[in-house]
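One chain of protein is taken out of this complex; the other chains stay put.
What follows is chain A.
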Amino acid sequence: MNSAVIEILAPRYQIAWYPWAVQYFFMIALAYASLWLALPGLLGAARWKATARFAMLGAMTTAIVAPIALLADLHQPLRFWHFYAYFTPWSWMSIGSLMLPPFVFAIIALAWLVWREPMLVWRQRGDLFGMIARLVTLGSWQTPRLLVVTLALATTALSLGIAVYTGSEVAIVKGRPLWNTVWLLPFFATTGLIGAGGLVLLLSRIAGPRDPDTARNMLWVVSAAAVATAGVALMWVLEGLYMENSSVAAALRSVRHSAEWRSTSAWGLGVGTALTLGCLLLLWRKPQRGWSWIVGLVALHLAWMARWVVLMDVQTVQKQTAGYLEYTVGWGSSGWLGVVGTFGLWIALILVIDMLVPWRGALGGTAADAPDTTPDYSAKGAASHG
């Protein structure tokens, strides 16, 4: 440390991964974590079936949007086929490119298996929805339960691969010391679970029917994942204190010399604490659980922000020159337009599925009979699962 060194001339190195990357890492984490939340219900746990219905909607839609955001982050998106023409087994990104399509297709297939059951009822309809149902269900055979269970387990195995590759891909980058830690893998997974839990809470509020089991399950999941995230962060810091760990050293340096990093850390810590306390409060005070959707929004914010800090803010720390890049997000497709566009596509996809698929009737749920009738919220979720 020498304060008498003044940098007179140096280029300021720009970011190379745009907010598209945040959108990809956010969406793909929601996809695999939502699948994990759907798994107990898919395997037959009665009190998790309503959760599984919302989680499958979340998993399927995010799994479709995620690769689109990833493609957009390439500077040469039309060359995506090079990934498959020149497979490179020593590159985490190449390994990921091989894992991603089977995972996405498996989730789509799983959703199809789960949703075609309620769709069978619509085959009788004479309108457009009936025609789509007749096309999509591929015959009126009953979905074998064994097939759902097998595919659910296989997709979960693929999802573990996705979680490992997305974490490793970033964690092996020595060039950015803040990324270069093995704790990034569990951090992505636990914050992904926070987001997925939040998404289910939000979907159960706006898409209904509301379900008391889902609220309780998800409040537990979000609070446990928040505590786990804090544990991961603590382990990372402890490792830095007791062992040679440049990641922690770089983080401390960033926080010490930058007001923005200090406020970011404080915000993350504050939101995480508020989220955990909010979950516990709602678990304790059952009559107030109608407010769970706010917890859901905060959870989604935390999961998204975690990725923004890791992927965008870390890129503003200059590697070998002094200071920080004053990065401002542009309005174009490499900036806010990409962020808003991804979310817009996601919401559109949810709306299209909501219109064409009676997903509320999956896994023994009660479906609204017609797509143009308002769902009957008074049913308060399937009583049969209570």
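Here is the rule we use: contacts are C-beta pairs under 8 Å (C-beta built on N, C-alpha and C of every residue); 3 or more make two chains touch, one makes a residue touch a chain; residues count from 1.
Just so it is clear, contacts and distances are computed from a predicted model.
Among the names given as "Transport permease protein", "4Fe-4S dicluster domain-containing protein", "Sugar ABC transporter ATP-binding protein" or "AIM24 family protein", UniProt records the absent chain under the name "4Fe-4S dicluster domain-containing protein".
Checked against the hidden chain, the listed residues A:W17, A:W112, A:W291 or A:F343 yield one contact partner: A:W17.
In the complete complex, the residue from A:S97, A:T137, A:S223 or A:S292 that touches the missing chain is A:S97. Looking at chain A, the residues touching the absent chain are 1-14, 16-17, 73-76, 79-80, 82-83, 85-86, 88-95, 97, 168-169, 172-176, 315, 318-323, 326.
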